[in-house]
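A single protein chain has been removed from this complex, and every other one stays in its place.
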Amino acid sequence: MATAARQPRPETLPDLFSKALSDRLKLLLVYAILIIATVQTIYPLFWMVFGSLKTDADLFNNVWGPPRTMIWQNYVDAWRIADLGARIGNSIIITALSLTVLLIVSSIAAYALARLQFPGRQAIFLIILATMMIPPEVTVIPLFIVVRTLGILNSRFGLVFVYAGTSMAFSIFLLRGFFMSIPPELEDAALVDGANRLQVFWYVVLPLARPGLATVAIFQGMFFWNEFFLAFIFIRQAELQTIPLGLVNFFYRYSADWTLYFAALSMVTIPVIVLYVGMQRWFIEGLTAGAVKS
Amino acid sequence: MRTNETAAGSASVKRKRYPRVYRHLSAYMMMTPAIILLIIFVIIPIIYGFYLSFHRWDGFNSPVFIGTRNYIRLIERDDVFLKAVTNTIIFAISVVLVKNVLGLFLALLVNQKIKGVIFFRTALFLPVTLSFVVIGLLWSWIYNPTFGLLNAGLELVGLDSWIRAWLSDQATALGAIITVDIWKWTGFHMVLFLAGLQSIPRDLYEVAIIDGASAWTRLTRITLPLLAPVTFISVLLSLNGAFVRNFELVFVMTDGGPNHTTEVVLTHLVTQAFRFGKLGYASAMGFALFVVVAVIAFTYIRIGRSGAYNF
Partner (left out) sequence: MLKRVFLCSLLFALTLLAIGGVAAQDGFVLHVFGPTSLDNLGSMAPDDVQAQVEREVIDGYLAENPDVADVVWDAQGPIDGGVTRLLTAHLAGERMDVIGCAANPTNGAYVRRGVLRDITDDIADWVDRFEPASLDAYTIGGRVYGIPVSPVSTSSFFYNVDLFNELGLAEPDSYDDFIAVAAALDEAGYVPVLHQGKNVWMWPMWYFETAAQTMGDSIAKTVQNLRGEAKFTDAPDVEALARIGQFVDDGILDRDSLSVDWDGMRSAFASQQSAVYYGGTWELPWIEANVIDFEWGVFEFPQLADVPGTRGHGGGPDSGYCIYSGVSEEALPHAVAFLEYLSRPEIADKHLGIMEPLATSIKGVTVVESDIADDLRSNHFPNTARFLDWIWPTEINDAFQSAIQGIVGGTITAEEGMASIQDVFDDLVFDGYSYDD
């Protein structure tokens, strides 16, 4: 291999104008686009934090700018009014458990659908796909009746299974796609070495499917964390409720406490962003450094 | 295609090693937990919802069987539904196209080894983490005709004639909401494509460079074909989201107004179900929408199947 010493070049945008533009200019263009795109996605976050530190009058008279005074008290009040202490705990428990159940159950099923041949496979997959196309708004009241009949209304377990169950189809679908895009040679080697399917799945396939698992975890985790409607109808006892149900406390019949609402949102959104940063390093970077060198 | 051959390859390995019954047994065991959860929390509610679509039911009194009247009414008497279907289709086509093209474009940009790339990857994903309530307020204020950022910006660059009340104007209201949806989800699709890009073996590009392929050729001959599975998933997810998961955004932005200009099927459905207590009628609407989505999705899958992605 004559080129082995050469550093592999990451794939970039097509340099259609490479003849005319120097690399430096191209890089400048890339940065310009990225910076513009970033400003319009990151400013809302600042806007939220600005809002959380304003007085009401400041918010209404100075909509877009930074706060004129720093009202840290907003955070204290928001924490108390939304009862965030208990609710953050509930949200963490419910989100973590739902993701755990969802990821374990759906990844195993998705793997079977992606790799194994068995009678009924196609039919099961089509049914799963079809259930994704029914708007959840239609099934929510019937689902309520099912949950009531099972006697798991008003419990964290109930909501965990509702979340995991209703996200199952999406997750299976997504993971199946990721499993299918993984080259199966490694699995075949492990199978030849005498490992069984579950072992292959656990030790060989799952580590390779990290981007897929991360995508499901991020997408569904965000959904569970922010989910309002299902939590609203399935958890009726205040002590068991999640964050979004507490955020309702800032809205009154004829007004809303936007500054406190922003303070509460800042407190619950920023940890999510930190988590995402951690996860994306772990999953996406981990992958490129690791296994796929077929 | 590659995935095709390898799936067949792995199957042949199994066939040598295990008796047929055992192989199937393990597959069914792997499927069982998922199937149980799906039956209880998804299939039974769907069947029950389908049953309700033939009834008149307000949730408080007993359901009254009325045959197909809900479906007939939907087609013959409900003008808003027809408008909502049109809007939903416009919404779906726009967001599917733009989210994916833009998502791929951004993924290519942040897949480079440049300084601060982690920061950009994170920043571009931020809108996904924001709740709909805050997005609704933010964008209503951006579009606000008196103090909104958008009109101020247009004035600044001398496009005074473009200034309008974006969400009030019949010509722009739906487009304004579509923009917000794209804004919120492009980062998610970027992450999907990024994961896909990262799994493409580097040496393919090396060989191509040695052969003197231009960047454009590398994009169209290597990147896009190898991204096909991810693209397929990304498109199907955005298609699905645009049809059956656009309620919250439209609700916080306009709730279907002004005068049904931005009404989509789901806002109409929720109004019927939860404001008017027509749960049976809303069910019928949901299943009618299902037929539309299923036809589009399965057509897409059939096309995809003949290409890169296979069952």
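Order as written gives the chain letters A and B; numbering starts at 1 within each chain.
Note that contacts are C-beta pairs under 8 Å (C-beta built on N, C-alpha and C of every residue); 3 or more make two chains touch, one makes a residue touch a chain.
Predicted model, so just to flag it, every value in this text is computed and none were measured.
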By the document's definition of touch, the residue of A:Arg87, A:Arg156, A:Arg176 or A:Arg197 touching the omitted chain is A:Arg156
Give the residue, chosen from A:Leu97, A:Leu129 or A:Ile243, that touches the chain omitted from the document. A:Leu97
Tell me which stretches of chain A touch the chain missing from the display. 56-57, 59-63, 81, 89, 92-93, 96-97, 99-100, 103-104, 141, 144-145, 148, 153, 155-157, 202, 206-207, 210, 213, 232-233, 236, 238-240, 245, 248-249, 251-256, 258
If the hidden chain were put back, which residues of chain B would touch it? 56, 58-61, 77, 137, 140-141, 143-147, 164-170, 173, 254-255, 257-260, 271, 274-277
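The definition used in the following text is that only the chains that are shown with their structure count from here on.
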Between chain A and chain B, the Cα-mean centres are separated in Å by 15
Within the complex, which stretch of chain B touches chain A? 2-3, 6-7, 9-11, 13-14, 17, 23-24, 26-28, 30-31, 33-35, 37-38, 40-46, 48-49, 52, 59, 105-106, 108-114, 118-135, 137-138, 141, 147, 149, 183, 187-188, 191-192, 194-203, 205-206, 209-210, 214-216, 218-219, 222-223, 229-230, 232-233, 236-237, 240, 243-245, 247, 265-266, 269-270, 273, 279, 282-283, 285-287, 289-290, 293-294, 297, 301, 309, 311
For the complex, which residues does chain A have touching chain B? 3, 6, 8-16, 18, 27, 30-31, 33-34, 37-38, 40-42, 44-45, 47-48, 63-64, 105-106, 108-109, 111-113, 115-119, 121-122, 124-125, 127-143, 145-146, 150, 161-162, 164-166, 168-170, 172-174, 177, 180-181, 183-185, 187-188, 191-192, 196-198, 211-212, 214-215, 218-219, 222, 226, 244, 247, 258, 261-262, 265, 269, 272-273, 276-277, 280-281, 284, 287-288, 292-294
